[in-house]
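In this view, the complex is presented without one of its protein chains, the others remaining in place.
Chains: A and B, in written order; residue numbering restarts at 1 for each.
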Amino acid sequence: MSDTPPLLEVKDLVVEFPTRRGTLRALDHVAFTIAPGEILGVVGESGAGKSLTGAAIIGLLEPPGRIAGGEIRLRGERIDGLPADRLRRIRGKRIGAIFQDPLTSLNPLFTVGQQLVETIRAHLPLSEAEARERAIGLLAQTGIPAPEARFGQYPHQFSGGMRQRVVIALALAAEPELIVADEPTTALDVSIQAQVIALLKRLARERGTAVMLVTHDMGVIAETCDRVAVLYAGRVAEIGPVAEVIHRPAHPYTRGLMGSIPAVDEDRDELLQIDGAMPRLNALPAGCAFHPRCPAAHARCTHERPELMPAGATRAACWMVQAEVPR
Amino acid sequence: MKAALARWRDSDVWHSFRRSPTAIVAAVIAALCLFCSLFAPWVAPHNPFDLATLNLEASRLPPAWMDGGHPSHLLGTDDQGRDILSALFYGARISLLVGLASVLLSLVVGVALGLLAGFVGGAVDAFIMRVCDVMLSFPSILVALLIDGVGRAIFPDAHDTLAFGVLIFAIALTGWVQYARTVRGSTLVERQREYVQAARVIGVAPLRIMARHVLPNVMGPVLVLATIQVAAAILTEATLSFLGVGVPPTSPSLGTLIRTGNDTLFSGDWWITIFPGLMLVLIALSVNLLGDWLRDALNPKLQ
Partner (left out) sequence: MVAFIVRRLVQAVIVMLTVAFLAFMLFQYVGDPVAQMLGQDATQEQREALQRDLGLDQPFPVQFARFVGNAVQGEFGLSLRQGRQVSTLIAERFPATLELSLAAAVIALVVGVPLGVYAALRRGRFGAQAVMTLSLLGVSLPTFLIGILLILVFSVQLQWLPSFGRGETVALFGSTSWTTGLLTLDGWAHLVLPAVTLSVFQLALILRLVRAEMLEVLRTDYIKFARARGLSDRAIHFRHALKNTLVPVITITGLQLGSLIAFAIITETVFQWPGMGFLFIQAVQFADIPVMAAYLCLIALVFVVVNLVVDLLYFVVDPRLRVEKPGGP
């Protein structure tokens, strides 16, 4: 890794949900970093905790969920546990967010232009006219044709892909250093997905904005990200450069994931599956969360939880890694 | 049966009930009122409607804790010597009976029509929904008054029982629409399910199957509706009786009592009106609280 300090540093993050039947731990000592301008993918099954990580970072965890431990640092400053008004100033200005469904992300009663201008003026000292200029510029940069006309239109007058472009424009409006994108293409047509992802990648590169891209789609990860973190049951199973994690996965879960993706040029009779299912939060196994489904599990895995350990070019939370030599 | 009880005890609803002081208090109060009114002849210290026991000398007594009050008439007496406390119980009995009967009627009619509309669909459905729309835009008081008025015109020398019937019918007519809509919605959803198609193919009466599957789904909202409507029905009946077009004067409800008390309000005998009023509010409030709590408890979005 380079010597530049990380833009975002998440250490030992614990997110809990107190419920009637006890406290559920949704994120259990999650840790990763994002360098300035880097695109980090966060991948995992539904319920693994990907969206929660994003929500915790921007301080929008829905109660009764709360951060119960760990640190989140933006350029060295702690941002978890900040008072509400300071957190608000970070949101939008230093960390932007994109959510899954562009239809519901925009207020149907306000024009796109109004929503852009208010966001811009909330963070930058611009006049109404200057903000309008900037907003139209943003719309143009996100590839929306006839931006002046579109400025005065309402969200329902845009198609799905266009709306997501507007959402991206809104997220970039105040020039944040990091964008948390939570499944930005899942709700879109397959044909549009590629365009939107390409747009996001291009804009991020142009502005040097880092992106935390949360998704369950490995194809998108492969195309877009520099590094990727694999989440399982609220813990990081493996993290490393994209090419390494995809082609030389160290963690048995990651291996299962990659193995289950069919390749066009392969000749297989059946798809590989990982037996069983990810455990529910109220029934987490002791030790390594994956051990009941792991083909290589042994005694230590059942009672001692592995930390992230170096495994070739990646880091994986698996005891097997210690014994192995580079493959 | 035991399994069902065990499931109930373990359910979220029971748990949330035990946790909610308002719900418990409301339930206790409602149960008390229900008990006192249903068993009025045994619980009340006097029988205010037995003319033989009335003593005009004891008329217009203030409550026991005020000057001139008498301990045997805890809440005072009215201008005919009737004990207010006892009148409360007897009056509440009438109010509750009318309220519960009308809600039951509107529930049965509404659920049946909703099932019919949802299941048969087409013109029948459209017609029923139109009727619902029109009825919804008319406030309940107006509908009840109209039915009552028309009833009076058609049967000018009505028997008391008939008057009750008309009243219950009038109040029921204002409430059935909500049930019909809710049940229809659920029915439409269930009708699309495969098991209904399958049953049709096999030849089983789909109506029976739907009743077995739709009704359990719909019981929750219907129960909430019924609870809230009981309070509304009681208040509607009280209003109608206060206006003189409700229960016959020989079986006074709380509304009638308030009406008679209203005449003496200006002479300062406030207890004749206030205590029936308080009782009415107590019943309505506790039932409304229960309904409110029940709606929150059964709302999956708030879990």
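Just so it is clear, a contact is a pair of C-beta atoms (placed from the backbone, for glycine too) under 8 Å apart; a residue touches a chain by one contact, two chains touch by 3 or more.
Computed from a predicted model, the values in this text were never measured in an experiment.
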Can you tell me which of B:68, B:216 or B:244 touches the chain that was removed from the display? B:244
Of the listed residues A:82, A:140 or A:174, which contacts the missing chain in the full complex? A:174
Touching the unshown chain, chain B contributes residues 134, 137-139, 141-142, 145-146, 148-150, 152-154, 156, 231, 235, 238-239, 242-245, 255, 258, 262, 265-266, 268, 270, 273-274, 277, 280-281, 284-285, 288-289, 292
Contact residues on chain A toward the hidden chain run 58, 60, 84, 88-93, 96-97, 99, 101, 104-110, 118-119, 122-123, 144-145, 154, 156-159, 161-162, 167, 170-171, 173-174, 192, 195
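Going forward, only the chains that are shown with their structure count from here on.
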The distance between the C-alpha centres of chain A and chain B, rounded to whole Å, is 54
